[in-house]
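All protein chains but one are shown in place.
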Amino acid sequence: MNRKLRIYVPLALYGVFLMLPFLWMLLTAFKSDQELSQGLNPFWIAHPTISQFTNLLTQTAYAQWFANTLFISIAATVLSVFVSYITAYAIIRLRFPGSQVVSTAIFLAYIVPPAILFIPLATVIIQLHWFDKLWALVPIYATFLVPFCTWLLIGFLKNIPRELEEAARVDGASNLAILWRIIFPIAIPGLISAAIFSFTLSWNEYLYALVFMSSSVNKTVSVGMTSELIRGDTFQWGQLMAGALIGVLPAVLVYFFFVEYYVAGLAGSVKE
Amino acid sequence: MIRRPALAARLDSPRVLGYLLIVPAAIILLGLLAYPLLLGIWLSLTSATIGNPGQFIGLQNYATIFADPIFRGAAWYSVFYTICAEAGKLVLGLALALLLNQRFRGYRVSRALMLLPWVAPTVLSALAWLWLLDPQFSAISWLLLRLHLIHSNIDFLGHPWSARMSLIVVNIWRGLPYFAIGYLAGLQSIPKDLYEAAAIDGADGWQAFRRITWPLLMPITTILVAFSSIFTLTDFQLIWTITHGGPTDATQVFTTLAYQRAISGGQLGEGAAIAVSPIVIMIVLAFFVVRSVREK
Partner (left out) sequence: MRHIDRRDFLVSSAAGIGAAALAGSVPVTAFAAESPFKPEKGASLQLLRWTAFVKSDATIWDENTKKFTDATGVPVTIQNLTWNDVTPKAALAAQVGSGPDIVMGWNDDPFVYPDKLIEMTDLVEYMGKAHGGYYDNARSYCYDQDVKRWVSFPIGCTGNAVNYRKSWAKEAGFSEFPKDLDGMLKLARGLKKNGHPTGFALGHAVGDANSWTHWILWGFGGKQANPDNSIAINSGETSNALDYARQLYETMIDGVAGWDDSSNNKAFAAGLIGMTMNGISIWYAEKTADPALFPDFANATPPYGPVKTHTISNNFTSAYVFKYSKYPNAAKEYLRFMLDSPQADRWVTEMLGYVTPALRGYSDLPIWTSNPNITPYRDALAGAKYDGFNGKPGKAAAQALDEFVLVDMFADVCVNKLANKDAMRKAEAKLTAIYKRA
């Protein structure tokens, strides 16, 4: 009984703190505009309605934004994990001269705030003719995904015993083959970890998607919702929260199924 | 040994293959990050405004901003915000990880749900918090009023200090799961037999934590804090959405001020200088990350 108290009471407290905004979002998404403007009991829905959801899906291009965001997140994840894996492999398994310098340089990539980087970056994007091309967000997102994923995978690959590679080399395998056939399967928890992290950050990104895309068909969920549901001083709160809830679903599903992998991946990478 | 063609063998040598493999990362980071960064630093050394490249003026922008009380205030609050938020996330994240590391009914669901704040798009959860911190409509105030814990609505965002602390709480809310999951991983990599040995020696929970858990968590703590601090020090969307830097510039941080000066005011050179100034702090943080990654 004591153990139950020591677990469930703190858990409940954390639950309230972490879940309260989502509970509010959930309640708001099922209230009508009229009820919302009257400012009554926030924890009770007097007349539940799904009008916010139906309006969101029929009156805005939400489905398109959702599809866009899904496409970019998956593509950015695949690109970043792939690039990070081969980079980490090169740095930590091949240990070519200068690998430490490269490794350091990659971490320094984090010290640049997107809130200002977007201006000089825009010049580059324009010169490349990538402006308003949805797929261009994929390499752009890689700039803030690759450093962390590389770090994660370096830590993970560090702990794989060298005997595996040596045995493979004796059998005549090339380094490239080792990279794919031997090490890759073992690195999967780490790769999943990196993938989950990348997916989350891509899904949530706002500033670059706002600045570098201009057509309505190229908007992501965050950009589309804030640009079309915030009409000056009138916020369509019901639809905003409905869209936010739907928007959280993919990430929640991914985490629900893969959280164990994520944890295992991180665990593998920090083992001393 | 099976013979391979000479060229393939050359390409496969650690040196050559190594360089080849880092080419994609190099292209992306050099082209889309390093180059714009250098452009940004260059901008900070000029009198550039929107649409006008201006002239090279050396460190004058930096002199201007360091003499500006609003910049100094933003610098101070950025650091204060980061330190408080990181401390909060560390302590609460670790405590949550310790909790979730145990086996109890519903621990899997708990682990997944606990991640929600980190997983939700910031701009949208910031809007939800805007309502939760509303001086008239806050559900938090409503609840506390009904529980008779307060007698009037809380004015979260209407005064400088309450606004500053409210933002820190929101940042902790958002980043806590990241620390919790990271610590969960760290906890799982600690060998169980260490705890068994300690138990045999008669150590209690707290001593086991102090002597075994905490020291072994140092490496991951360093990583978590270093990465997270960088993100927190350059936080933008959360603050911009909730307080827009107000009231009376009390919640300005580096990025909001830089954005305001560069975009709204068109002062690109000065905005770039404000954005570049926290880099020194972040280089120090990055140094710690690199050190912990280096092999012994």
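Just so it is clear, A and B label the chains in written order, and each chain counts residues from 1 on its own.
By our rule, contacts are C-beta pairs under 8 Å (C-beta built on N, C-alpha and C of every residue); 3 or more make two chains touch, one makes a residue touch a chain.
Fair warning: this is a prediction, and the values are worked out from it, not measured in the lab.
Touching the chain that is not shown, out of B:81, B:129, B:156 or B:236: B:156 (per the contact rule at the top). Listed residues B:106, B:135 or B:191: the one in touch with the omitted chain is B:135. One of B:8, B:27, B:50 or B:91 touches the chain omitted from the figure, and that residue is B:50. Residue-level contact of chain B with the missing chain is found at 49-52, 64, 68, 70, 130, 133-137, 152-153, 155-160, 163, 243-249, 259-261, 263-268, 270.
By the touch definition given at the top, chain A reaches the unshown chain through residues 33-34, 37-39, 118-119, 122-123, 126, 131, 210-211, 214-216, 226-228, 230-235.
By definition in this document, only the chains that are shown with their structure count from here on.
One simple way to say how far apart two chains are is to compare their mean CA positions; for chain A and chain B this gives 15 Å. Contact residues on chain B toward chain A in their complex (touch as defined above): 1-2, 4, 8, 12-15, 17-19, 21-22, 24-26, 28-29, 31-37, 39-40, 43, 92, 95-96, 99, 102, 104, 108-125, 127-129, 131-132, 136-137, 139-140, 142-143, 173, 176-177, 181-182, 184-186, 188-189, 216, 219-220, 223, 227, 230, 234, 236-237, 254-256, 258-259, 262, 268, 271-272, 274-276, 278-279, 282-283, 286, 289-290, 293-295. Listed in rising order, the residues of chain A touching chain B in the complex are 7-8, 10-11, 14-15, 17-22, 24-25, 28, 39, 41-43, 82-84, 86-87, 89-91, 94-97, 99-100, 102-117, 119-121, 123-124, 139-140, 142-143, 146-148, 150-151, 154-155, 158, 172, 174-176, 200, 203-204, 206-207, 221-222, 225-226, 235, 237, 240-241, 243-244, 247-248, 251-252, 255-256, 259-260, 262-272.
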